[in-house]
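Let's look at chain A:
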Amino acid sequence: MAADILLDVVNLGKSYGDFAVLKGVSFSLRRGERVALIGPSGSGKSTCLRAINYLDPPTQGEVRLDGQVIGRRSDGRRMSDLELAPQRAEIGMVFQHFHLWPHLCVRSNVALQPRKVRGLSHDEAAKLADELLAKVQLGHKADEMPHRLSGGQQQRVAIARALAQQPKLLLFDEPTSALDPELVGEVLTVIKELAGEGRAMVLVTHEIAFAREVADRIIFMDGGRIVEEGPAQSVLDDPQAPRLKQFLTSLAQRERGDG
Partner candidate 1 sequence: MSFLSVIYENVTDWAPRMIAGLQLTLILTAGGFSLALLMALALEYLRSRQNAAVRLLGRIYLALARGIPILVILYLLYFALPAAGLTLPAKLAGIIGLGCVYAAYIAEVLRAGFNALPAGQREAALASGLTPLQTFWLVLLPQAIRHMLAPLLINLTSLMKDSSICALIAVPELTLASREIMSESFLPLPVFMLTALLYFFMAWPASVIARVIDHRLRSYPPRSVSKMPDVKHAMALS
Partner candidate 2 sequence: MDSSLMNAVVDALLSGAVTTIKVTAGALAVALCIGIALSAAAFLTSNFVVHAAVRIYVEALRNVPSLTFLFLLYFGLAALGFRLSSMVAAILGLGLIGGAITIDIFRSGFQAVPSGQAEAAASIGLTPLAAFRLIILPQGLRFALPSLGNYAIALIKDTSLVAAIAAPEIMFNARQLVNETFETAFIYGAAALVYLFLTMSVAQGVSLLERRLEVR
């Protein structure tokens, strides 16, 4: 295995009883690489993302981060949430519905993980939080409570919170799907900026134009499988699989309809 591989997803599967949502998905991510998972709803892309940090533990296959197997002990048994904690700390995740801590101010939202997991002092964590909030253009909101912020601002706080983990990998689970259209731009801008810094990311998104701009590679999923993958340009401009062509056409139609 080449040394520059960061994430290795091998034959990942997930089923609930007889119903398989994920049917053997494999891909890998180099350091600094950005992959976008696209596909219709129910295609398994979110499940795939949530299987990477074992929020939805896969029922088959393996995830390796930096060569280290996630979520399974050396004897192959599933890890408990306690055993998983240090591994999950290396993976930042941004959720569709933000999931900020409503009982903590914005600064504490960002500072909680560094203090409690990485053992930073109160002041160090607060300083880090302020830096990261400035980075997402929210330095002036550090003392606010989350519910006083707009959806776009909340999602930017959530991004700062994920960055505070100093993660090796960032996961984005449809980060703009819950936002009003006029608030999508500010969040995408922040993510693009992070992409420019060469951070490794896996993004699940509906924003095709954004995926093209940010992702090095695009994976199109349907029915729990990878149908097509490749460089963003070629997948989007020269789709091969009929299913992908159909998907892109219907998206384009909808966009025109909206506008």
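A quick word on the picks: all candidates are chains of the complex that A comes from, given by their letters.
Here, contacts are C-beta pairs under 8 Å (C-beta built on N, C-alpha and C of every residue); 3 or more make two chains touch, one makes a residue touch a chain; residues count from 1.
Everything numeric here is computed off the predicted structure, so don't read it as measured data.
Evaluated over the candidates 1 or 2, chain A touches in this complex the candidate numbered 1. Per the touch definition, chain A reaches candidate 1 in the complex via residues 53, 55, 80-82, 84-93, 95, 97, 99, 101-103, 112-113, 116-117, 146-147, 161-162, 165.
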